[in-house]
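Please read the structure below before turning to the comments.
Removed from the display is one protein chain of the complex; every other protein chain stays in position.
After this line comes subunit A, so read on.
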Amino acid sequence: MLGIGKCLDHLMALHGVLGASIIDYASGSTLGAAGRGPASHQESYSAGVTTMMHTTMKAAALATVGNPAHVEQIVITAGNGFHLLHPLAGGTQTRMMLYVWLDRGIGNLAVTQRRVNSIAAQFSVN
């Protein structure tokens, strides 16, 4: 059984991860943060990440390709690294996401994505 702190520890243990946090994107609150980035500029980061999430979800809602109602993960490739936004699936109560900041030089995006998936799956029992 993972608690929030353990969950963040697992994310931070992934190779090349610079920072990780759990964000409630409905209210924009950071529920837990570790590493660089979100921890030091928590407010502006989680606000930015939350906006990103809302924008993508809105765009997805109006898109016609595939099954846009379900966004599993958002990856932003930026100059300062990869940013992974992973909404946590689970009942109606869930509106939280994992956010991972990955170094572009050291980190392996595909491996990190799979690990983040499995950590997210352990977050909720349903």
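Here is the rule we use: a residue touches a chain if its C-beta (ideal position, glycine included) is under 8 Å from a C-beta of that chain, and two chains touch if they have at least 3 such contacts; residues count from 1.
Criterion: contacts and distances are computed from a predicted model.
Student: Not counting the visible chains, the remaining one has a UniProt entry; which protein name from "Heme exporter protein C", "MarR family transcriptional regulator", "NADH dehydrogenase subunit F" or "sn-glycerol-3-phosphate ABC transporter ATP-binding protein UgpC" does it give?
Tutor: In UniProt, the chain that is not shown appears as "MarR family transcriptional regulator".
Student: For review purposes, identify every residue of subunit A that touches the missing chain, sorted by number.
Tutor: The list for subunit A reads 1-4, 6-7, 22, 24, 26-29, 31-32, 43, 47, 54, 57-58, 61-62, 90-93, 95-96, 122-125.
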